[in-house]
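With one protein chain removed, the remaining protein chains of the complex are shown where they sit.
Naming follows writing order (A and B), and every chain is counted from residue 1.
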Amino acid sequence: MRPSKYIFISGFLLAGLLVAFTPLPVPRNEPMHHIFHVDSRSFAFTPAEIKVDRGDLVTIELTSSDVVHGLYLDGYELEISTDPGQTNQLTFTADRAGSFRFRCSVTCGDLHPFMIGKLQVGPNLLLWRGAGLAILAALAGVWKFHQ
Amino acid sequence: MTRKPLNSLPGFNFWIKSRWPQLIIRAVLLGGFIIAILAGFLGTPVGNRNISIVAVWIAWWAALILVAVPIFGRGWCAICPIPMPGEWLQNKAVLGPSVNRNSSKVSRRFPKRIRNIWLQNAAFSLLAVFSVVILTRPIVTAWVLLALILVAIGVSLFYERRVFCRYLCPVGGFIGIYSQQAPLELRVADPSICATHKEKSCYRGNEEGYGCPWDVYPGSLTANTNCGLCMECLRTCEYDNILINLRSSGDKLPAVRGGSLDSSYKAFIMLGSAIVYSAVMLGPWSGLKDAAYQIGSLTWWGYAVGLLVVIWAALPGLFYLVTRAAHKLSPSFHNPRQIFNTHASVLVPLSLTAWIAFSLSFVFANGSYLVPVLSDPFGWGWNLFGTSNAIWTPYLSQYVPVLQTIVLTGGLFWAARKSQQIAEARNAPRQSWPIIIFCTFITVSLLWLFVG
Partner (left out) sequence: MENIARIAAIVLVFGASIVIVAARWVNAGGKVEIHATMPEKGGWLPDNITTQVNEPLNLRLISDDVVHGFAIGQSDLEPVDIHPGKPKDITLTFDQPGSYTFYCTRWCGANHWRMRGTITVEGDTSTTVSDEATSPLYLDLSIDLDAPHDLPELNLERVPSTELGQKLGIDPPARYLSREYYLSHTPNQAWGDLRSESFSENLNDSQVWELVALVWSAATTNQLLNVGQELYNQNCAACHGAQGRGDGVFALDASDSPELDSMGNDAVQPPDFNDPRQMYGASPALLQGKIIRGGMGTGMPSWGQILSEDQSWALTNFLWTFSIQDHKE
């Protein structure tokens, strides 16, 4: 094993750590209060994609257009449910950045487990870092240090 | 590559050679399989409260994709109950063998033309277009399971050995190609012993065990693909020449000769279906979900045709163009088909990690359905273990995207390395570049689907 091999490996590991953990300056605007009206029906949320900035106050007004539905927000672990005609509200501070799925939490028919929407809080750094790591991984695969 | 045989572990040979432990495990699983079928027919039509859905598509699938395949390769095949009743009838024995060894056995060979995995590719594709309904409706799952076991019984009465497993089982094909990467292998210790051994008891069987049910000659095994880890050859080998090894890396790739087109297509089917499923089941696009669900409707036909075109034409076509570019960039003496087939093998790790990432999301989000179902498997209001009131809650929802990112980038590294190895083995080191760019593009697309 040549010493240069270790240098390459450490180099890639270091680059990987940098891509994964370097704190990035995220422009922070004044926190706003967003009110989203989210309608649910089997098997969709409308709108299915919501974007806010980190630190914003978010209110989701959940309604249903057919049967009893719920909304569970990944990452924040919050849940509400709604009957048709009975709006329900969920208010929280979007203090975690990233992209989070929200899913129906009340069994509403066959495709219930696939009833999914997403909330994006600030820029989705995980995706960018992941893409960076992917490119690094591809380069590391091409590199000839394994010989 | 470093190998460490497990046979020297205390008691290993005893427990593997005895027919009982395997029989008991498979029998228990067969009982579970029957329960799953009956639950689908008799239990509640609500999927997440019926053990047929929860045990098969959450528990079994998680165990298969997240544990069994990556670690044990075809380990699941070693204990799979589906071919069991057929084998009993075929062998006229349950425990076997010695008894009735000489009685008439089915000896018809499977037709040569279809001794490949095209039928498995077709079977998987057929299930794929109905997947969201199979995954969620107990009665459909029950029909699928019943059909599998009936077909397995049927072919075993007609053809010798485990033809169902090798050529028909919808999941057998991909378990086979993924097992090539597993850290576990079955190989002979000393090939020279096999060369001089005339009886070939490992292939023909003797009073200790059956001849290889997977129609493989262990003496020449170089890849895991078709070895079902059924352990019969450990029992039948008269020289204890069969080893189960832990190994440091996967099967050597057939870098020069090129793989076969049916296996290449398996890789495309797995990669394509992972992409389509991720979009349909985990994405926020309800139009796609409705199309996949309304079986028989015009939109469903659109979805089905679209899915089949993606996995059978678009992906392979795109990849073919990429391999042509690779050949242009760094020519080697191989024909286009060889280049296509060898390079397609880099999609094996790529699609395996895509499936792991997909399953992580599905399994962690829905794993908690197991808790109430264990107490009330059929949705009949039982409370066997007092957990039937447990409520659904996704597990680790904050960390799953991070895990998915790690798994996908790991898979890309793995694929890129394989690609580079193939290219270098051909003295055409730059041949890998377009392939790796293609893999990176796929990985970033998957990342966007999972964590975007």
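Remarks
As a convention for this text, a contact is a pair of C-beta atoms (placed from the backbone, for glycine too) under 8 Å apart; a residue touches a chain by one contact, two chains touch by 3 or more.
It should be emphasised that the depicted structure is a prediction, and the values quoted were computed from it without experimental measurement.
If you put the hidden chain back, the residue from B:A93, B:V106 or B:L261 that touches it is B:A93.
Interface note: of B:L38, B:L261, B:A279 or B:V402, the residue touching the hidden chain in the full complex is B:L38. Here the missing chain is touched by one residue of A:I9, A:A48, A:V67 or A:L125, and it is A:V67. One chain of the complex is left out; on chain A, the residues touching it are 42, 63-68, 83-87, 106-109.
Across the interface with the omitted chain, chain B contributes residues 23, 27, 30-31, 34-35, 38-39, 42, 44-46, 48-50, 85, 88, 93-96, 99, 372, 376, 378-382, 388.
In this section, only the chains that are shown with their structure count from here on.
The touching residues of chain A, when paired with chain B in their complex, are 43-46, 48-49, 72, 74-75, 77, 96, 98-101, 103, 105, 107, 110-118, 124, 126-127, 129-131, 133-142, 144, 146-147.
Partner chain A is touched in their complex by these residues of chain B: 46-49, 132-133, 136-137, 280-286, 289-290, 293, 362, 365-366, 392-394, 397-398, 400-402, 405, 408-410, 412-420, 424, 432-433, 436-437, 439-440, 443-444, 447-448, 451-452.
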